[in-house]
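All protein chains but one are shown in place.
Chain nomenclature is as follows: A and B, assigned in order of appearance, with residue numbering initiated at 1 for each chain independently.
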Amino acid sequence: MSEELCHSTIADLSRLLDRGGVSAVELMRAVIARTKEVDGRVGAFNSFDEADALAQAAASDERRSRSRTAGSGAPGRPLEGIPIGLKDVIAVAGQPLTASSRMLEHFVSPYDATVTRKLRDAGAICWGRLNLDEFAMGSSTENSAFRTTSNPWDLERVPGGSSGGSAAAVAAGEAIAALGSDTGGSIRQPAALCNVVGMKPTYGRVSRYGLIAFASSLDQIGPFARSVEDAACLLSAISGHDRRDSTSVDLGVPDYGAGMAALAQSGRKWRLGIPKEYFGAGLDPEVGAAVQAAIDEYRRLGCEIREVSLPHTKYAVGAYYIIATAECSSNLARYDGVRYGHRSRDATDAIDIYFKTRAEGFGPEVKRRIILGTYVLSSGYYDAFYLRAQKVRTLIRRDFLEAYKDVDAIVTPTSPTPAFRKGEKAANPLAMYLNDIYTIGVNLAGLPGISIPCGFTRGGLPIGLQVIGQPFRETELLAVAAAYEKVTDWRMRRPPL
Amino acid sequence: MAKPEDLRLDHVASLARIALTPDEKVRFATQLGDVLAYVAQLNEVDVSGVEPTAHAFPVVNVWAQDIAEPGLSVEDALRNAPEKRDNMFVVPKVVE
Partner (left out) sequence: MTYEAVIGLEVHVQLKTRSKMFTRVAAGYGHPENTLTDPVVLALPGTLPVMNKEALDKIVRAGLLLGCEIAPECKWDRKNYFYPDSPKNYQISQYDQPLCRGGFVEIELPGPARNIMGEHRRIALTRIHLEEDVGKLSHGEGASLVDFNRAGTPLMEIVSEPVIHSADEAFAYLTALKAVMIYGGISDCDMEKGQLRCDANISIRPAGDAALGTKVELKNLNSFSFVRDGIAHEVRRQVAVVGSGGKVVQETRDYDGQTGESKSLRSKEMAHDYRYFPDPDLMPVRVDEAWKESIRTGCPELPFDKQRRLQKEYGVPYTITSVLVPDRALSDFFEEAARLCGRPQAAGNWIANDLLRELGAAKLELAQSRVTPRHVAELVVLVETGAILSNAAKEVFIDMFQTGDLPDAVVARKGLRAETNPDELERWCSDAIAANPKSVADFKSGKESAINAFKGPVMRAAKGKADPKRVDETLRRLLAG
């Protein structure tokens, strides 16, 4: 029973909580028990605060019973009492905020991120601090300073990254859903590798206030869930304009769940684009086959499948690593040991303290990226690197917008390969970077994208299908994803833990 | 575009205020050299007449009215400070 609860969807749990079949405290206890049972093996959490989570759950039960007494009779809010895990780059007042870095090992946030506040406002329980690649830099969660998260489907393999903890926690039943952040694929790729749904909203849809910045112009917070419907529910809760984030867009937020359902009802036949550039060398044959099968499934559903071209795809990784590292070199300058965070004990003066603090506080991947980013911005190189990359970014974005003249959404693999073995790519950063080849373009173009389960390898590793939508048209994107999800049952499988 | 060998690692690390070990210098030089060689393919792209994208969905004049709101208490402001004294953050002496 208890484990069953932990693997349920938000939608099912919400009905159960409404009926009084379970209390929020009972649900939270079940999730805590599950976490204690499996996290020693999975390593999804950096930390969790059991007492705080139970107190939030008790408060949720209290709210529910008050509204029952008031006799509203209306169903409870969909997230009321649901434990949502948060990637450890999203600020929760009074809780640690580490970015899986030595630099912030002992940092406690005095404030809530906007998404955190929105989750609280929706009645959800903010549950635990989920592991990631240090400062969200990586594709395997091996770059965490504290632990390597394991893929629940094969503990010898990585869960993907950087939001590996979020993906693994949802896959392993340690959270009902979770939030992650996606700069170049950091939600979609681990979702694919862990057989869960992961979505990156349109840039500007969700406030970044309280999200530790990696690359400001690319970062976006998004949901991990067990169904497209759950992802829609979570997205509705966290979206919207925020006066604390100048890049958050002042557009109304639709009810994604309802919009999605209405589109499914309408029986609309989608026109789907298949970019030929996403099916070339480097794509694992099993992944390619699964994605092809998914495309066939769409065809059977009556969708129109068209080949499209995104000619600048091959430049996406290059442009991304210039833009992302340049922005990170500046964003991470604040970690200097002056106001908070790690401070070297053997610094002799105010200049020395920077060098030693940052040498001790940052791991190798973070240092590499800061150095690369510093280099590309340094005097005499700006035009050749950063400015050129921003222009290439324009071309990449144009490719997508051009394609959307003919299609409603674009369908691709999420990741070229299934989960790889721990350590396999650790020594070769470039190989690791190329892992994001299918996801990066979406960030550069600021588009919404979702990864949904679409099969398994013969070895039992999950495969993800990426659907890419049009700016601020998440409802359509979710509907396209849900159409496939509805006729398959990949998402129902559970990892052998 | 600059060639990978132009990566002036000592200078750049100094700008970034990160002390590198000799071992890190060797490794980073190779790894970043690979990355720079890879990104050099951006040179193939004809970007003449192309505007750079700074924001995917640019809007202008995103501002707030000038209304003062309460901030952090001194205690909260200094809560995470590695070293503090007299309600201020302490750093090793700044030599000017």
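Here are some notes:
Here is the rule we go by: a contact is a pair of C-beta atoms (placed from the backbone, for glycine too) under 8 Å apart; a residue touches a chain by one contact, two chains touch by 3 or more.
The structure displayed is predicted, hence computed values, not measured ones.
When the missing chain is restored to the complex, the residue among B:21, B:48 or B:61 that touches it is B:61.
Within the complete assembly, A:97 is the residue of A:17, A:84 or A:97 that touches the hidden chain. Of B:22, B:49 or B:70, it is B:70 that touches the chain left out of the display. The missing chain, though absent from the display, is touched by one residue of A:216, A:292 or A:488; that residue is A:216.
Check A:36, A:334, A:421 or A:486 against the missing chain and you find that the one touching it is A:334. Mapped onto chain A, the interface with the missing chain covers residues 89-91, 97, 99, 104, 107, 109-111, 113, 208-213, 215-217, 243-247, 326-327, 329-330, 333-334, 336, 338-340, 350-351, 354, 374, 377-379, 382, 386.
Mapped onto chain B, the interface with the missing chain covers residues 11, 14-15, 17, 54-55, 58-72, 74, 77-78, 85-96.
One rule holds for everything that comes next: only the chains that are shown with their structure count from here on.
Chain A and chain B, compared by their mean Cα positions, are separated by 23 Å.
On the side of chain A, the complex with chain B involves touching residues 106-108, 110, 202-204, 217, 243, 246-247, 249-250, 312, 314-315, 317-319, 321-322, 329, 333, 336-343, 347-356, 358-359, 362, 364, 367-368, 370-372, 374-375, 378, 381, 384-385, 387-395, 397, 428-430, 433, 444-446, 471. In the complex of the two chains, the chain B residues touching chain A come out as 1-2, 7-9, 11-13, 15-21, 24, 27-28, 31-32, 34-36, 38-45, 47, 50-57, 59, 62, 64, 72, 76, 79-83, 89, 91-95.
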